[in-house]
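Up next, subunit A:
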Amino acid sequence: MSSIKHSMKKVGVLLSSTLLLAAVILAGCAPASAPVATPQAGELSGTINEAGSTSVQPLAELMATAFTAKYPKVTVNISGGGSSAGVKAIAAGTVDIGAASRDIKITEPDVIPVCIARDGVAIVVNEANSLTGVTIEQVAKIYAGEITNWKDVGGNDATITVVSREEGSGTREVFEEYVTGAFKKKIKADALFFDSNGAIRSKVASDKNAVGYVSFGYVAGLKTLMVNNVAPTIENAQSGKYPIVRRLYFLTKSVPSGIVKEFIDFCRGPEGQKIALNEGYIPLVLK
Partner candidate 1 sequence: MSKISDSVLQPGCELRRVYDGFWRYAIYLFGAISFIILLLIALFIFREGYPAFQKIGIWQFISGLRWDVSDQAYGILPMIIGSTYVTIGALLISVPLGIFTAVFLTDVAPQMMRSIIRPAIELLVGIPSVVYGLVGMLMLVPIIRQSGHGSGDSVLAASIVLAVMVLPTIVSITEDSIIAVPNAYREGALSLGATRWQMIWHVVLPAAKSGIIASIVLGMGRAIGETMAMIMVIGNSIIIPDSIFSPARTLTGTLALELKYAAGLHWNALFATGVVLFVFILILNSFGFLMLRGKNK
Partner candidate 2 sequence: MAVKIQIRDLNFFYGPAQALKSINMDIYENKITALIGPSGCGKTTLLRLMNRMSDLVPDTRVEGQVLIDGQDIFEKSVDVVNLRKKVGMVFQQPNPFPKTIFENVAYGPRMLGTNDKQALSKIVEESLKKAALWDEVKEMLNKSGMTLSGGQQQRLCIARVLAVNPQIILMDEPCSALDPISTLKIEELMMDLKKEYTVIIVTHNMQQAARVSDYTGFMLLGELVEYAVTREIFNVPKDKRCEDYITGRFG
């Protein structure tokens, strides 16, 4: 009995969150549908607290800076903590906005995700690497430990240093979903693991045999590889040609209103999306 009840409840949660997700995606990973009448400057006041994904954090901080420049009476506090912490915080009501760099899992509490930008994940190597492109399957095999030498994918004869993000990272989740998971493979245990885009960048930049994956915003100083003959550019990601892309979300507990709504709309509007583009994120499709 109880197990049936339990699974029924699970289904309910699954349904509701899927519906919510679908609604959000439909409504929009396009910009805010009904343009709000821009309020008079100085009209808005109050404090917004945001916490969650560290991948969203730098973008959210820039958006908040622009927002508070426009509405000086508003204070926006942005902090990190990770996607899971973001979900927990918004569910517990300790913040006004949560942030997540991955889809919300069915095991997690009910929250309302709103996409504020997308982020591409690029496969990166050292600038000294002669390779220009790989297939997704080759990347999956490299990460699974089935290919261990660059010469097997057309490069020099050298052992590959495989560099990955840690378990639970949003970047890693999207990588696992589109790359290793697509070929039912797992990232090998003897890969090197680091806990930030920055750490991966410095590792790959200093080791000429390394391969890693980072957000588009972190490819400076590295060589990006074409994947299945598609270069990891914002245009290719926006057009859907480049496959390894994830969504960045703001989370609210209920339908946003007041200054929280104003801030989210600002982020999703032209001003916010311009910031996203400048920082190497993939903006929502603007009309």
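Just so we're on the same page, contacts are C-beta pairs under 8 Å (C-beta built on N, C-alpha and C of every residue); 3 or more make two chains touch, one makes a residue touch a chain; residues count from 1.
Candidate selection criterion: all candidates are chains of the complex that A comes from, given by their letters.
Remember, it's a predicted structure, so these values are computed and weren't measured experimentally.
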Can you pick out the candidate among 1 or 2 that touches subunit A in this complex? 1
Please name which positions on subunit A make contact with candidate 1 in the complex. 54, 80-85, 105, 107-108, 159, 161, 166-170, 176, 186, 189-195, 199, 202-203, 206-207, 209-210
